[in-house]
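Yeah, one chain of the complex is gone here, protein chain that is, but the others are all in their spots.
Letters A, B and C mark the chains in the order given here, with residues in each chain numbered from 1 onward.
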Amino acid sequence: MSQAPMRIRRFIIRTVLILLLIVLGMAMYNIGREYSVLLDNGTVTIDGREYPVIAYGSLIIDGDERKAIDIWEDDRLLQKLVGTSHTLRVLVLDEDDDSAQKTAERKIEMDFDTREWMISLAAIAGESERILIPNPIYIGEQETAPLDDEIQDDADGIPEF
Amino acid sequence: MTLENVVRTDSPPLLKIDGVGKEYFGNKVLEEVSFTLEAGEILGLVGENGAGKSTLMNILFGMPVIARTGGYTGRIEINGREAAFSSPFDAIDAGIGMVHQEFSLLPGFTVTENILLNRESTKYNPLVEVFGERIRALDRADMTKRAKSAISKLEFHIDSNTVAAEMPVGHKQFTEIAREISRDNTKLLVLDEPTAVLTESEAEILIRALRNLAVKGIAMVFISHRLEEVVDLCDKIVVLRDGRVVREAEPKNTDVYQIASWMVGRKIEGDHSRRVDREDTEPILEVSHLWVDMPGETVRDVSFTVQRGEIFGIGGLAGQGKLGIANGIMGLHPAGGKVVFDGKSIPLNDPAHVLKRDMAFVSEDRRGVGLLLDESIDWNIAFTSMQVQGRFLKSYLGGLIQWRDDEAMRDAADRYIELLEIRCTSHRQRAVELSGGNQQKVCLAKAFVIGPKLLFVSEPTRGIDIGAKKLVLDTLKRVNEEQGMTVVVTSSELEELRAVCDRITIVDSGRVSGIRPANCPAEEFGLLMMGAQDIAAAVER
Amino acid sequence: MDRLKNFIEDFGWPRIIIGIFLLCLFITAPFVGVRVGTSISDTLVRVGMNGVLVLAMVPMVQSGCGLNFGLPLGIIAGLLGATTSVQFGMKGLLGILFAFSIAIPLGLAFGFLYAQILNRVKGEEMMIATYVGFSSVALMCMAWLLLPFSSPVMIWGYGGSGLRTTISTDGFWNHVLSDFMSVQAGSFYFPTGMFLFFVLMLTVVWAFFRTKTGTAMTAVGSNPEFARASGIDVDRMRTISVMLSTALGAIGIIVYQQSFGFIQLYMGPLYMAFPAVAAILLGGASVNKASITNVVVGTFLFQGILTMTPSVINNLIKTDMSEVIRIIVSNGMILYALTRKTRVKR
Partner (left out) sequence: MMNRLKQFLISNSVPIVFVGLSALAIPISGYSAGYLVQEMITRLARNSFLVLSLLIPIMAGMGLNFGMVLGAMAGQIGLIFAINWSVVGIPGLVLASLISMPIAVFLGFVCGNVLNRAKGREMVTSYILGFFTNGVYQFVVLYAMGNILPVTSPQLILSRGYGIRNAVTLTGLRLALDRAMNFQFKLGDFTVNMPIGTFLLIGVFCLFILWFRGTKLGQDMRAIGQDMAAADSAGIAVERTRVIAIIISTVLAAFGQVIFLQNIGTMNTYNSHEQTGMFSIAALLIGGATISKASISNVFIGVTLFHLMFVVSPTAGKELIGQAQLGEYFRVFVSYGIIAAALVLHAWKRLRERQASRRGLRGETQG
């Protein structure tokens, strides 16, 4: 009965492989997922404490100095972040000589619904424990106006390839 | 050909056929067939067409057609154990190889690939665990080695990586045999007319190779019409006639003529003596140097003349070209040569012209050529004469529109249904629903409707019941006597020809091997069939 | 019970399923606020429009050339006839007769050339017919640009040469057949003229198949070897059948346009063969046998579905599923026919 063990062995190998594929799929999902996050710079009060707006500063995402973003008063930046964990470093700069008066860094996990919450830069600068504040507008809808083109009848269109 | 027969009485014979019988729809095809075969022994199996040779081999090889038509009686033993194969693969596993007449080689594959088809040697690779056995890589080196060893068994050199399509016919035959014996457990090889398509020299080489195989212990059943080869090669010969073993003999104490007589010699029933001699009437059909390219029935060089009002028979074994003659003259297959009918010569390859000259043809391939299976009986009967002679049509506007006259077609159909006793529900019944015998009667009616001066009839009684056979033959005789219609009957049933015809010509390998009056002894016809022209010629008047 | 079984057997499952489906549509129509009167007359109009195109399938199927996926070739002949008649500004009945008089000879000529190809490729006609049809449509697209048409109605405004994609037959021979003796009763409109023409064409084809050549052609389709043995020139019969099919296609498209109101050029006819093939198969035809009743039954069933599904289903589930249903039903039918076990004669 040499057949049985070989068939069982092969069955196990196949199920393991299929599971591997599923895991790979989930991994791809996590690594490749892109979030559109709103970053707000305005005076905000969280848990009773008020955090002043950053008059002038700079935001570095995931330590990439070259792509630092300037922050002005009452800015609201829309950033596309790929992957689940990121580090945001906020620098409050002196308007005249660009020297960094204050720097604050915060590791964030994209485990919140980016359409309900947005990140407050002021809170990060003020080392607040919670940095998420309710997102007044739903980002998704406005981003691209839905264009309603009906199905193009393939008979008369010149096939483009 | 002396092989000292080491008769090992103690161990059971390699193959033992014991009382095997087979029935197809009521008529007995095999009855009480028994013989034994030792390892390394070659058995020659001979017999006329329809004697049951191929049915016996189908039984041995476990072909599904046997089980489908009710199985077989009797026992077959391999090395003493009963062997009932439900499929060819069981037979192959039991060590039986089969080489057919038409090759089943893959044209684009090399000799090695053909020999080891579906038994290629392969190497393991990890993907096998995932995708199963067939993902194993081919081990070309080992395959070539195995193929070479199989070919060497035949002691015949074939380059093992030439592509099958580019090989001469002889080499193809060898490749097929090599494929069968390359299975290491092959003990018994069945060869069905292996030399039929080979030239003399190729046949010689093949026989020498087969003899080598026998010496190496492989038993063989050698089926052939070429009696000299059978006598030359085989250790013992079994003669089959009408499904029964009539004689089993050693080649040492017999000869070609004796075998021929055993194959053919039996009493002829029915009024054998055809009366008046036709010499005085003038010829109606003269055929000279006719060749016809019909697959499986090639006619190479045939000449004969048919007298007016005669029933002229054409006999011969299957595949020797007798059926090609009628098909060639009627223009159904590419043909060449001179054919003169009623004094005027006929262009070949032009069916319409031949039909217009009042020649009709009842084809041997009833379902393929003879009938419109999905149309009704009246259509089938009236169609040819409508198209050729314009009958059964009402023409309007001075012939511009020719309208099908259904009433006339119905009357003609009813007349022949009654005349030929065609059993059917009505003239509207579709031909496919009729029995074999009734279908043949419809084909005859189709020909008679034309009112031909000369009627070709091929295999009139093949696959029809006894009652219909008698009626068909009697009709042919009656039509010949009453209307003086000349009939040319082509048939592989020698008995039937001798009962119906005045003269019979025998065709062997595409040529006429002799013309004899019907009342000539059967053995002589047997000889002509076997291609032993020289002796028969000497006897000719 | 077995009487029912063999009724189903010979009528065939697909026709019964689709027949019941159509019946349900007609029954649910009033409940969903669809006026039955208009939908029936819609169906009838469409049957009249497409009938001749479906009839064009019969000769080639009967002669064993298989389903005529090369129908666009006939349609092109029809388009040429239509555009020339509009070019010469022929009006009314004279206009459509003029269109026929050009379309039919062209159809026969195209059919003859098309047959030479088909006779050389016995056994694989259908795929080759499809692509011969497609390439001839594409070739015509180039011709529409280059042919010297000058009537203002047809050419592009600015370019001056090359035809518009769709040309209106309004003012020329629009509805000339349909309105002939047409009956208008409230919401019910019956295009008697078009139906008379359709019945006329049906009788012509029916009569042809009762003549000597017609009988020979049926025999060629049923068993070419038998036909050859009876002295019939198989290739000549196939050629006649292809010419007849192509000519019928030419006539059919003109009938279609006079009711539709527009002549569709360029890529218009590309996929026009498939609905006709699906309709005749729906009517019970097989790949090598088709009768006049198959044409009538098939066209009614097929066009019935096409007209009923948009109105009834859309109101029922508020979505326009008709396009999807059309694709699934018509191609499902062809697939069903292709996978039947027919005797492969060649």
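Here is the rule we use: a residue touches a chain if its C-beta (ideal position, glycine included) is under 8 Å from a C-beta of that chain, and two chains touch if they have at least 3 such contacts.
Model, not experiment: these values are computed from the prediction.
Trainee: What are the shown chains that the left-out chain touches?
Mentor: Per the touch rule above, the missing chain touches A, B, C.
Trainee: Among B:20, B:66, B:105 or B:154, which residue is in contact with the omitted chain in the full complex?
Mentor: Here the residue in touch with the unshown chain is B:105.
Trainee: Sort through C:36, C:90 or C:128 and give me the one touching the missing partner chain.
Mentor: In the complete complex, the chain left out is touched by residue C:128.
Trainee: Tell me which stretches of subunit A touch the chain missing from the display.
Mentor: Against the missing chain, subunit A presents residues 21, 24-25, 27-29, 31-35, 82, 140-141, 143-144, 146-152, 154, 157-161.
Trainee: Spell out, residue by residue, where the missing chain touches subunit C.
Mentor: 69, 117, 120-124, 126-128, 130-132, 134-135, 137-139, 141-142, 145-146, 162, 266, 274, 319, 321, 323-328, 331-332, 334-335, 338-339, 341, 344
Trainee: Go through subunit B and note every residue touching the omitted chain.
Mentor: 88-89, 92, 104-109, 113, 117-118, 120, 122, 133-138, 288-293, 295, 298-301, 334, 336-338, 510
Following the convention adopted for this analysis, only the chains that are shown with their structure count from here on.
Trainee: Between subunit A and subunit B, what is the gap in Å from one C-alpha centre to the other?
Mentor: The mean C-alpha positions of subunit A and subunit B differ by 81 Å.
Trainee: Taking each chain's centre as the mean position of its Cα atoms, how many Å separate subunit A from subunit C?
Mentor: Chain centres of subunit A and subunit C, defined by C-alpha means, are spaced 57 Å apart.
Trainee: Using CA atom averages as chain centres, what separation in Å is found between subunit B and subunit C?
Mentor: The separation of the two C-alpha centroids amounts to 48 Å.
Trainee: For subunit B, write out the residues touching at least two other chains, lowest number first.
Mentor: Subunit B, residues with two or more chain partners: not present.
Trainee: Which part of subunit A faces subunit B closely enough to touch in the complex?
Mentor: Going by the criterion above, the answer is residues 9-10, 13-14, 17.
Trainee: Taking the touch rule as given, give the residues of subunit B at its contact with subunit C in the complex, in rising order.
Mentor: Answer in residue numbers: 330, 332, 351-356, 361, 363, 365, 368-375, 379, 383-384, 386-388, 390, 393, 401-404.
Trainee: Please output the residues of subunit B touching subunit A within their complex, sorted ascending.
Mentor: Residues 129-130, 132.
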